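Missing here: one protein chain of the complex. Every other protein chain is in place.
Chain lettering (A, B, C, D, E, F and G) follows the sequence in which the chains are written, and residue indices restart at 1 in each chain.
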Amino acid sequence: MNLEAIKSEIEANVPGCRLELVANPSPSGQHSLRTGAEHAVAVAVYLRDAEDLRFDFCSNVTGIDWPSREVSQKVKVRKLVDGVEQEVEEVRKTALPGTLEVVYHLFSVEKKHGPISLRMSTIDRDANVHLPSLTPVWRSAELQEREIFDLFGVVFDGHPDLRRLLMWPDFTDHPMRRDYVDPDDYEYEPTAHDEVLRRAQQHRSEADEEHPGEAGER
Amino acid sequence: MSTATHPTAHFDLQPTDGPGKEQLLELSMGPQHPSTHGVFRMKVVLDGERVVRLKPVFGYLHRNHEKIAESETYLGSMPYTDRLDYMCSITNNWAYALAVEKLAGIQVPERAEYLRVITGELTRLQNHACLIGFLMQDMGSSGTPLMYAFREREKILDLFESLTGARMMCNYMRFGGCRVDLPAGWLDQAKKVVADFPRFLDEYEQLLVSNEILMDRTQDVGVLSRELAVSAGISGPMARASGVDYDIRKVDRYSIYDRFTFRVPLGSHGDVYDRFMVRLLEMRESVSILEQAMRDIPSGPIVDPKMKIRGFRPKPGEAYGRIEAPKGELGFYLVSDGSPNPYRYRVRPPSLINLTVLEDLCVGRNVADIVAILGSIDIVLGEVDR
Amino acid sequence: MTNSPYLPVIVLLLAAVAFALSTLLLAWLWARFFSPHKPGPSKNAIYECGLESVGDAWIQFKPGYYLYGIIFLVFDVEAVFLLPFAVAFSRFGAAESLAMLVFLLLLVEGLVWAYQKNILVWT
Amino acid sequence: MDEKLKNELSKQGIFTTTLQNLYNWGRTNSIWPLNFGLACCAIEMIATTMARYDMARFGAEVFRPSPRQADLMIVAGTVTKKMAPLVVRLYNQMPEPKYVISMGACAISGGPFKQGYNVLKGIDRFIPVDIYIPGCPPRPEALLDAFMELQKKIDEQTLTGEKRPRHLNAGEPSEFVVPRYGAHDLEPTKNPNLWKAPLVQISQAGTDESGSH
Amino acid sequence: MTHLAQLAQELDQIFVLAAHWLLSYLPAALQPLCSAILSVAAIIIVFATLFALTTWLERKGLGRMQNRYGPNRVGPFGMLQPIADGVKSLTKEDIVPITADHAVHFLAPVLLVTASFMDYAVLPIGRNMVLVNLNAGVLFFFAIGSMMELAVFMAGWSSRSKYTLLGAMRAIAQMISYEVPLVLASIVVIMQAGSLSTVSIVNMQATYSGIWPHWFVFTPWGFAGFVLFMVAATAESNRSPFDLPEGESEIIAGYYTEYSGFKFALFFLGEYIGMFATSGMAITLFLGGWSAPFSFLTWVPSYVWFFAKLLAIISVFIWIRGTLPRLRMDQLMNLAWEFMLPMTLLNLLTAGIWHFMPAGSSRWLVCSTMVVVPCILLSRGLKHRKKFQVRTYHYSE
Amino acid sequence: MTASFMILALLTVAGMAAAMGLRNAVHCVLALTVGFAGVAALYLQLGAQFVGLTQIMVYVGAVAILAVFAIMMTHSPEPVKQPAFSSQWFVGGIVAASVFAVLAWAIHSNAAFTQGLPPQPEVTVHQIGDALMHHFVLQLEIMGLLLTAALIGAVVIAMGHEEEMK
Amino acid sequence: MSSLQDYLLLSSLLFSIGLAGVLIRRNAILVLIGIELMLNAANLNFIAFWRFGPNPSALTGIMFALFSISVAAAEAAVGLAIILAAYRHSKTTDLDRMNSLKG
Partner (left out) sequence: MVGEGILKGMAETARNFFGSFVSKDRLTTVQYPEERELQIEAARDFPFLVYDGADWQQGMRCVACQICEKECPPKCIFIEKSKDKKPDANGKPQFYPAVFNIDISVCMSCQICVEVCPFDAIKMNVDYNLSTDDRFAGLLLNKQRLSKSNDYYRKIHPTEATAVDARLAEERARQKAKAKSAAEAKAAAEARLTTTAVQPASGEPR
């Protein structure tokens, strides 16, 4: 299973499609293909139907939240320093916009090979969170995409039944996002640490204000 | 009739009218229902007793396993995995350990692999036995098969307890091996339990397999086609009952499963009876694996000596590891950013994905069939909702 | 009235009703004197697996039930005629038995018709 | 009315005592649990009813699926926020006398999952709990122990007077507010009439006097 | 010897004699009424006790089948368990849903209990021990039995809950479907006995050829009738595997989901009392009522035999409950209309032929064939149409 | 007029009147069963045991159930907003009352109807069976035909044309 | 003992109640029930006349009542089926509305 070969095969067969091969530095060696949203369904259908690939079994669908972050990069730049052109290392900071990424892990029941990971990213995390749904290609994505919609807020276009899966319908947050602030119910935390401790103490002082004099009763 | 009083007006998807244009009854089965195996809920639209629509509602046991795991250390998540599929904690441990081992490139000593296989297959035995018991309970047999299954399960849990210290939440695997070695006499005790197990299976078969009521209630009920099974990502015994020849123990040859001879039973109808029978037959195969493993188990270390218990930080990267858990393909997807906590921690729960086809199986059937179908899918809510 | 053959039946009827009512009365008395009645909107709501019940339960059912009702009714009436026949049967000859057989066959014909129309298949 | 009744009852002391004994005997020995499991602990609860532990010996194998016929709610497992209103409603729908056993860490406090956004930190925030069983999950023996503890507790209750149980007191409610699903959390997050966090110094919680030498 | 026989007879009639003795102290005008009250009180007490005993037996028996003890901590062997349950139910709060139809909701359990107790009016519990010997006793039994359907419907409908309504509709469909086979199965006995009076039906069976009694169950049509009657009776009394109306794994507690406190206990009571009544009727019709199984055992009091037979049938009920899963609604209905009804009709024919054929082995042969062959064919047909069989499985490797 | 007759008559009339007067159709049917049972008790009182029990079995056990089914199938237990009675209820009431008046007058004025009760005849089921099979055979067969026709007819009508005659 | 007159009066009262029901009820099912009521009244007459009649041992009254009950049952079955069919057509069992829908 050569991912490079698969990549070029798909690019040859799906017109206009450009894939990115995302290397995985870990010992698992599970590299992945990144596709753009517009060709995703075509790529998926090809992966599923191509005679030599037959990735008919979409095992796992995952969302990953990448918040906006600054990446500092050391770049060697040729610069005129004191009149002499020199190669100077410079720290260049680039602000990467946050994205929501969706990863599909595919296997083939027929050929008994896999996995191959297929990735897609949204444009950002706020407004442009649409991705094409691959449920029409693999039915197994149905509930998992709903879960990602629920917990990450990725909107899958073309999903037959995109509702919240785990939280109640009136819930407005996407709790698996990194910037989610969980509800504050730290009234009683006898073994609190760190952040929890801080919030518990805050609750405690509020309670003290409400019931002065009761403190230390127990 | 105004829409407000129409019983289906509140339904998420407008149901179709019944054939005779009778009113449809929208019923909520669960979360507190004797046969939803926990807090599962199905919104059912009934035409008489026939199911017109069925929408599963999840999340009543959504306890944020993935979110919590992302703020725990890698090891800290291990006891949490016990509580995913709480019937089979050891296989959950195993899948997680396998994923982390892939992520960090850790080798597992041979004895540890044997221990994993032994405990894992014991887990499979008790899970399948109990599942069949629960299925029969759902079909109204006042608990007798379940009692027999739990009688056997208690024996296996005794083994687990004397090995790992806990009956259900074993927390047994460690990255690169297992936590403790077998105590003295454990293997003999286990051999006895395994040797006795076929007798229980015989008893079960006597009690159930040729029972006409059971056959009539389960055969051709909830038929899942092979194509749908593959497309919907159905795995485990449920897929094999539909004729999908896909057993990860054979396909991935993870751990040391290629050393054992065992067969994979396949169904040809894909109905509830096949799912029930495939599990029954799988138990016999598990017994055979166990016998081989307990015969061949070598001595040696049980954990990779390079592994430290604290301060484990895999290099950045990602890995997807999966095993054939009793309920199907249990996978863990981990993304590491080099910190002690996983950046992304994802469980691929077989129970949840096997539920994808629930509506397809139930529509057009009877209310009583819903519970049989649901029972045969074998869900555990801890894993469905996580 | 006291000589009526049905006197024991009447007594039994009254006693059975009294039995049921007296136990309920006992329960009511207990509640009255010791256990205060505490109704509430959610306590006295309809049970539906812990959810709020949506929609009315009194809905229109399938006519399938009615078909069984009809067949039941017809066979109930048939039994009414069969019983006196059966009681007197031991003194009957073939002629009476044949007559009854014809009567039965007529009904069985209805049943067979229902079979053929697959009406007796529960949906 | 209450006073009059009490006077009358005290006059007929023996009668009341007999009645009280009979009442307590009846309800201690016939505790039918609601057929209701939430998570992992439910499996141990089931195991308790199975042959090895046999809760039936106590007359408690009659797991009623309908709350109308149940006496005991064993909250066995994690109560999520999505589930909490249902648990409360089920509790409300049980007829008095009703008891609650909070089985396992999750039901008591949220347990290991207490930091989760969807996990209720203890069912006692919404309904009154009689017995808490720590453990994750508690062993079946622990459940049996708790069951006997509950029986003991019931046996000690009196028909009238101070030690009478909650349900015999007309002033105490028998149903509790069912929380609603809000945009971020349950509303309210707890029943303030029922659950008050003890005012202890957080870092000093549980400190023993002798330990601070 | 004659002295012993005398003693046995007195023992047999001890309750009758005691009642006579008691009544002799009363004015003649009051005697019928008091006699009725006495017998009715006895019936209600005895069968209410039997109900308690049966629930205990059931729990113990199921326990033993499931490798456990069952209730054993309240009283000796847990025998006081039903009493504790009763006390508890009596002191439980009674909840009536707001939307329920209060009057009907209240009346349903009362009607059920009443109807199930009414059945005992015609059951001969022992020699000379019947409340009233009605000319049309069997018809009375069935007429009263049909009231139970109404009670069940009232319970389910008045609660106005979805589960109760589903349960009620299931219950009615089931009960009407099995009432027809129930009646038809008993007609064979009436044909033979020539009477609708339960007393004369039993008296006919209480004679002996050699040591063997003339129970109707010992004829081909009688045996078939008995089996059919028992199957129908199981369904009529909502016992496993026909306990669909309260099939708790599907529809919670069926038609009495919304009942709490003692009303629920009354449903429980009513169902069991009804079950005893149908079993008692099966005993009366087929198993010789109170008559001894062998002529040399006639010295044992007749009521002992009746209750022994009743307990035996109850044990079988418990045994079945411990073993079998529940049927599905369509199977239940199909069984009633496609197997039970044809079989009972055929059994009628068999009984008729039995009557017209001369006594002897040829009669036995013909009638047995007439029962067994259609039974096999029908069950084959059922099985074939449903196409269920024990399957064989293949393995991938 | 004996007390037992009075009680039964009152019960019957009350049941029947309630059956015709209550709003909720299911209540009507339940009241109706009381009326039917009352009539059955009157039969028993008149010595027609078999007919009385048949009345209970057929009317209470079957016809009432069928009516209940019909109500459940037509969704009409709901107390409707509109009045339960027809717009011309007044006219109907007058007609019924006048019919009763005429009948009562006719009955009252006929002296033949005031005769006392002749001795109780011995009516066993046996005799009924004999009479049925000897004197009423033709009627019986016609009854069978009628029942079969009713069965088929009612089923066909109830199922409707478009219904799947599977 | 009561006289025949009492029974006849009762029966006529029942008949009138049934008639009133038929005339004034809007629900078709209840109208049918009214008809059943009238039939019952007639049956009561049969039995009463048989009992008070000159020749009770002829059993004619009883047989008449039996057949009448059977016919009434058959009538109820068909009648209710017709109502069901009408309901399917017009979605109501209200006779007034059925009437208005007809045109």
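Simple rule for what comes next: contacts are C-beta pairs under 8 Å (C-beta built on N, C-alpha and C of every residue); 3 or more make two chains touch, one makes a residue touch a chain.
Computed from a predicted model, the values in this text were never measured in an experiment.
Residue B:75 is the one among B:29, B:75 or B:302 that touches the chain missing from this view.
From the set B:84, B:166, B:278 or B:357, the residue in touch with the chain omitted from the display is B:166, counting the whole complex.
Although one chain is not drawn, the whole complex shows that of E:68, E:239 or E:326 it is E:68 that touches it.
For the options B:211, B:255 or B:376, the residue in contact with the chain missing from this view is B:211. Hidden from this view is one chain, which touches chain B at 72-73, 75-80, 82-83, 144, 148, 151, 154, 158, 161-166, 169, 171, 179-180, 183-184, 203, 206-215, 309-310. The chain not displayed touches chain A at residues 188, 190-193, 196, 218.
One chain is missing from the display, and on chain E it is touched by residues 61, 64-69, 319-320, 322-324, 376, 379-380, 382-383, 390.
Keep in mind that, in the parts below, only the chains that are shown with their structure count from here on.
Chain B and chain D have Cα centroids separated by 31 Å.
Look at where the CA atoms of chain A average out and do the same for chain D: the two points lie 42 Å apart.
With centres set at the average Cα position, the gap from chain A to chain F is 74 Å. Touching two or more other chains at once are residues 6, 34-35, 38, 41, 43, 45, 47-51, 53, 56-63, 65-66, 69-74, 76-77, 79-81, 83, 86-89, 91, 104, 121, 123 of chain C.
Residue numbers of chain B whose C-beta contacts span two or more other chains: 20, 22-23, 25, 27, 31-34, 59, 62, 64, 67, 147, 151, 245, 385. Against chain G, in their complex, chain F makes its touches with residues 1-2, 5, 9, 12-13, 16-17, 19-20, 25, 28-29, 32, 35-36, 39, 42-43, 46-48, 50-51, 54-55, 58-59, 62-63, 66-67, 69-71, 73-74, 76, 80, 82-89, 91-93, 95-97, 99-100, 103-104, 107-108, 113-118, 121-123, 127-128, 131-132, 135-136, 139, 143, 146-147, 149-151, 153-155, 157-158, 160.
For chain A in complex with chain B, the residues that touch the partner chain are 24-28, 30, 56-60, 62, 64-65, 103, 105, 109, 112, 115, 117, 138-144, 161, 163-168, 175-176. The part of chain E that touches chain D in the complex is made up of residues 59, 63, 66-74, 78, 80-81, 83-95, 248-249, 252-253, 257-261, 264.
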